[in-house]
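What follows is a short report on a single structure.
One chain of protein is taken out of this complex; the other chains stay put.
As written, the chains take the letters A and B, and residue 1 is the first residue of each chain.
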Amino acid sequence: MSDQNTPYLKNTWYVAALSTELDKDLLSRVLLDTKIVFYRKEDGTPVALLDRCPHRFAPLSMGKQCGNDVVCPYHGLAFNSEGNCTSNPHGNKRIPTKAKVPSFPLMEKHGFIWIWMGDEVADENQLPDYTTLDTGHDNAIAYTYMKWPCHYELIIDNVMDLSHVDHLHGEIITTRGQLSPQIPKLEENAGQLAASWEWKQTPPMLIFNDFLPEPGKEASHRVTVTWAKPANIQLSIGCSQGNQPITFESEESVSQYDLHVCTPESENSTHYFFVTRRNHHVEDAEYNQIKIQNMHAAFELEDGPILNAVEEAMETPDFLSLDPVLISSDAAPVRVRRTLKALIEEEHKTKLTLAS
Amino acid sequence: MSDQNTPYLKNTWYVAALSTELDKDLLSRVLLDTKIVFYRKEDGTPVALLDRCPHRFAPLSMGKQCGNDVVCPYHGLAFNSEGNCTSNPHGNKRIPTKAKVPSFPLMEKHGFIWIWMGDEVADENQLPDYTTLDTGHDNAIAYTYMKWPCHYELIIDNVMDLSHVDHLHGEIITTRGQLSPQIPKLEENAGQLAASWEWKQTPPMLIFNDFLPEPGKEASHRVTVTWAKPANIQLSIGCSQGNQPITFESEESVSQYDLHVCTPESENSTHYFFVTRRNHHVEDAEYNQIKIQNMHAAFELEDGPILNAVEEAMETPDFLSLDPVLISSDAAPVRVRRTLKALIEEEHKTKLTLAS
Partner (left out) sequence: MSDQNTPYLKNTWYVAALSTELDKDLLSRVLLDTKIVFYRKEDGTPVALLDRCPHRFAPLSMGKQCGNDVVCPYHGLAFNSEGNCTSNPHGNKRIPTKAKVPSFPLMEKHGFIWIWMGDEVADENQLPDYTTLDTGHDNAIAYTYMKWPCHYELIIDNVMDLSHVDHLHGEIITTRGQLSPQIPKLEENAGQLAASWEWKQTPPMLIFNDFLPEPGKEASHRVTVTWAKPANIQLSIGCSQGNQPITFESEESVSQYDLHVCTPESENSTHYFFVTRRNHHVEDAEYNQIKIQNMHAAFELEDGPILNAVEEAMETPDFLSLDPVLISSDAAPVRVRRTLKALIEEEHKTKLTLAS
């Protein structure tokens, strides 16, 4: 797919993989309709190359790593981490000038491999500050990844509009009907959009109840979802009793700090990455497993099937073109869609200007 | 799909479901490329709504029925049997003016739910008279439904041209080669087209033989297939001995009265509904099961695979555009195709006139 027609924002950071996914094997993954091979150099530095040999177009990921290079499975051409051909075993063994594979800038941070797929120079400062993930007990953080067959913006919608929680999800994260009637508070700051809901409920949310001073008694709750381009949503949720502040840092609140990242594989498939860190019950490694299992169960059995059905009904990725009936809880996801669309259009314009 | 481009006749009655298919659960079914949710109100009245919430386009059929309303699974909006939103649990709970779902007129008759999908006012008088189905022993009538992956007009062709019987089907309904040489008699009446074949055979058709006065001896046979728009074929078949009249009402003939209805799901998939009533051996409920099993076996193992292969070979739904070699037995199905095409073109013209 030519860059000219890409429906994605390109000059930005997407999560390409969990850090733990890059081990001894070559990893092949399609991101933004582009097939990429990932591996680590001998010093551990991650590498991303277009997964296509420029000779006969075999996937390099079907070959093997040899030192810091990757060797094509079909005719044995080797390429280094910058994508330059380092060996041609055929005929006079001369390396053709054109024998290069595109490589992509990577950054390893917060347990993720981030990739920059645009033509502009990769800008490390564009990544939002998620350092909260980096400190705390090792057993209080858990990662997961799943691929889901729907457009990534439907997953962004789903996380940015939490008013669906009491209608779609089960007992474990119910707000007892308290969240829906709240109109979320929106805040825009440096290109990021945050939506917050606050409410009281009795008993408190079941995921937090046991860790509160008075389980079963009324507690104040707050959840904030903060979108940053292109597809990062940081979700903070917690509760407290007795008017204590609800922040991840406060020992008086029971809170968690999550990051949802939706990287498009294609226009109807998404790599969904997720990390959750909590400020309570931090030593229990088994509890990490339970958190991740619950995330999978909720998404795969409840949100995911609805999103697939919605995508089928829409017949276009452009939700707003369908003249939907909007309600108060749509403010945040709709604003995210408009912002992202504007950023993509701006990028296309810049490209045209540079080209002319 | 916009109405302007629909390849189907719209202002007419199609069978949407067997009456027995509408029970306690929501039923989702695609008819004429349109996804519809069906349910019964508390008083039993059947309801048909577009199966798409106007908010975020989730299928209402994934939600639940609540009294006479259906509740969206994603954010809990409720809609009544006319498609009006009756509840919005979010924010100030105001119901948006646009929050409406299209509803479709239904009619329950002869054990079927009939649906009217056009823009004109539903006209109950347009349904042909099939009241023969309504009287008789409860064990002498049997219904079935199957979905088949081919264009509905191929199934109409198949039933309107019975000359294939001795070539494609097995012993149970063989005419011993007597039917093919007969040129069917065509009659057109009030928009309905009937084709009849008459012949004698020894032994009689096996499905009737045991119920005749002299099993194994020559009998006169008659079969009539009568098409009515859009996709209803009433098939009467029977036989008698000793020059007795062959009618469903006559006690001297062994006869059955069937209705085949082919409702398009899409351009290459059909909902095939079938009912058969007989005037003999009326009390045997197990015989009903056998009749239905035989219908399935004949269609699924013999007609159906041929129709699928024909559709694949045709590469277009427009049979007549392929310049087929026609023979005498094609008169009825070809006339049905021409009539239906003219009706659809007329409907498109009317729509254009109204629009201008």
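Basically, a residue touches a chain if its C-beta (ideal position, glycine included) is under 8 Å from a C-beta of that chain, and two chains touch if they have at least 3 such contacts.
All values derive from a computational prediction rather than experimental measurement.
Student: Hey, which of A:N88, A:N139, A:Q192 or A:T247 is the one touching the hidden chain?
Tutor: A:N88
Student: Looking at A:P59, A:P102, A:P181 or A:P305, which makes contact with the chain not pictured?
Tutor: Within the whole complex, the residue contacting the unshown chain is A:P59.
Student: In terms of residues, what is the contact footprint of the unshown chain on chain B?
Tutor: Residues 157, 163-164, 166-168, 177, 180-183, 305-306, 309-310, 313-314, 319, 322-330 of chain B touch the chain that is not shown.
Student: On chain A, where is the contact patch with the chain that was removed from view?
Tutor: Touching the chain left out of view, chain A contributes residues 35, 52, 54-59, 62, 72-76, 88-93, 96, 98-99.
We adopt the following convention: only the chains that are shown with their structure count from here on.
Student: Round to the nearest whole Å and give the separation of the Cα centres of chain A and chain B.
Tutor: 49
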